[in-house]
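Can you read through this structure? Questions will come right after.
With one protein chain held back, the other chains of the complex are shown just where they sit.
And now, chain A:
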Amino acid sequence: MSLFSFMGTLELGLIYGLVAIGVYLTFRILDFPDLTVDGSFTLGAAVTATLIVMGVNVFLATLIGTLAAACAGLVTAWLNLRFNILHLLASILTMTALYTINLRVMGKPNVALIMEPTILTPFEGLFGLPDMYMRVIFVAVCAVVGGLLVAWFLRTQYGLAMRAVGSNKRMAQANGIVVKQKVYAGLALSNGLVGLAGALFAQTNGFADSTMGIGTIVVGLAAVIIGQSLFASRSMYVIVLSCIVGSVLYRLAVSLALNADFIGFSASDLNLITAVLVALALIFPKLRNEWKAKQAARNEA
């Protein structure tokens, strides 16, 4: 793998680290499997790209893209909480609707940002760093700052209440926690992070495309699972940062698999590789525990 493609992989892994944190919030914290992210990733990208082409300030465009994605999360939460639609189904409905909405937002299947200013433009040539490194540093700062903020949030009274809602609704309610409010907030935050990742992706890669969000949920879950099987910790900071590390490792593994000539994978094999990687990450901790139990039994004998 060349240095250039390594840096590209790192960049992608860090951006999807934000997706992983969003997925962690819904799947693990709220126990609300949310597939909206496939649509909200694209929505964040589409809104931001369209606004930038219209001449809106890049930071404002990114903010609006993020907020739009957060609203998508609110729609899913509303369908589930107000009408009792199963969470998985509610999120699939929103995701499906978003496909059309994204096309409407862009007015065409994709928007190019090649000649437009992006969120990276103000940092170009800073400290005389080559573009390649500057981009990685920029997205790393975004992902880590985002992660630290989420970890801090989860340790506050409000964040703890959100974790209680995901763990035991009845207990949460008996302790005066308004369950619905926490679910709304959690889904908005999760999808906002995913939308921010989409907005960053569009600006670092120079385009937004109506199909770019397909499979976002699987990639996010893969990152969460890889991260958590490597770092077993109860510290919120470690858990959230392990999502980012998991995302980078996932990208590196995929990139290695695709680049290893002797295996003979091509780019179209990506989905199989992803599935195998996630399966391995799920199987590994279980096998490790079984092996440890066997060792212990042998030592006793």
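Annotations for the structure displayed:
Throughout what follows, a residue touches a chain if its C-beta (ideal position, glycine included) is under 8 Å from a C-beta of that chain, and two chains touch if they have at least 3 such contacts; residues count from 1.
Methods note: contacts and distances are computed from a predicted model.
As stated in its UniProt record, the chain not included in the shown complex is "ABC transporter ATP-binding protein", which appears among "SigE family RNA polymerase sigma factor", "Carboxyltransferase domain-containing protein", "ABC transporter ATP-binding protein" or "NADH-quinone oxidoreductase subunit J". Among A:Asn175, A:Thr211, A:Asn271 or A:Asn289, the one in contact with the hidden chain is A:Asn175.
Within the complete assembly, A:Phe153 is the residue of A:Phe153, A:Phe207, A:Tyr237 or A:Phe284 that touches the hidden chain.
From the set A:Ala61, A:Ile119, A:Ala161 or A:Ala202, the residue in touch with the chain omitted from the display is A:Ala161, counting the whole complex.
Counting the whole complex, the residues of chain A in touch with the unshown chain are 153, 155-161, 163-164, 166-168, 170-179, 182, 234.
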